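Omission of a single protein chain aside, the complex is shown with its protein chains in their original locations.
Going in written order, the chains are labelled A and B, and every chain counts its residues from 1.
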Amino acid sequence: MNQPANDKKDISIVCFSGEFDKLLAAYTIATGAAATNRNVTMFFTFWGLNALKKERGRKPIGKDFLSRVFNWLMGGRNNLPLSRLNFGGASPKLMSGMMKKSNVAQLDELMDAATALGIRHFACEMSMHILGVSKDDLIDDVKEVVGVATFLNESENAHIIFI
Amino acid sequence: MNQPANDKKDISIVCFSGEFDKLLAAYTIATGAAATNRNVTMFFTFWGLNALKKERGRKPIGKDFLSRVFNWLMGGRNNLPLSRLNFGGASPKLMSGMMKKSNVAQLDELMDAATALGIRHFACEMSMHILGVSKDDLIDDVKEVVGVATFLNESENAHIIFI
Partner (left out) sequence: MNQPANDKKDISIVCFSGEFDKLLAAYTIATGAAATNRNVTMFFTFWGLNALKKERGRKPIGKDFLSRVFNWLMGGRNNLPLSRLNFGGASPKLMSGMMKKSNVAQLDELMDAATALGIRHFACEMSMHILGVSKDDLIDDVKEVVGVATFLNESENAHIIFI
């Protein structure tokens, strides 16, 4: 599904932190904006890339030793920490339980909704290069690998939100 | 006091992190903007809600066990951590001492100024629902509990700043 033309201001979100709670915030803003007829672009960089890895657990992606260690440590979507009170990874699971109980969409559902709503997912070329992550390591929602200049050009008429 | 009409761009601040130093930054930007004749909206979500709890200490707010534990752990305005070098909560107190010595407005004073300047405080409906926080648990400055779509609509002509 393509995003409709409209006269509301676009939303561009830089997903840098890649923490569980901050990604929830990013996707809540993104899907809320897209559902109310705004064009939304999400740009995943650095820690944010972890949420887009095909492999949800820890996997030593990369060409050299350092990047393989670093990617293993950062892990995938199942290893996203809470930005505070993480308790060794227990809290994101507790949080998901609280969200389920409250009948609120969880991260996986929000990410599916983002795709259904036509939200564009850009991955940051430079971060991928440094961390040794290739496009094949990322989920299919990522249509384009771009640099910061492209992201800024595409966000000219947007609110830019750095999370 | 209502906010005056003017031709300067509005300021909308998403207070997500709820750390002592980041809230200081948020309120400094907010009051500085309002004092120079800008319309300012603050949207408190997730950890940011802790700063708005009536009860300043730790209190087990919520309907079920998990949210009660979580709210107790997060605490209120007296328990906001520094984002770094927190030293078990000692640093926010040291920081307040340094601010007092420097004759700079402290967090409580900035929050009072925000109210006096007519800054709007929105609380995030979804976060409150997940964390089991009700409007009665929050200070009276919070006039409205809204969703992300309302916040975005109200911020159409604003700089959106995510803190």
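Basically, a residue touches a chain if its C-beta (ideal position, glycine included) is under 8 Å from a C-beta of that chain, and two chains touch if they have at least 3 such contacts.
Here the structure is a predicted model, which means the values were calculated and not measured.
Across the entire complex, the residue among B:Leu80, B:Ala113, B:Leu138 or B:Ile161 in touch with the chain not shown is B:Ile161.
Within the entire complex, the positions of chain A that touch the omitted partner chain are 14, 16-17, 45-47, 64, 66-67, 70, 73-74, 81, 126, 129-131, 147-149, 152-153, 155-156, 159-160, 162. Residues of chain B that touch the chain left out of the display are 8-9, 11, 21-22, 25, 28-29, 32-33, 35-36, 38, 83-85, 94-95, 97-99, 101-102, 104, 159, 161-163.
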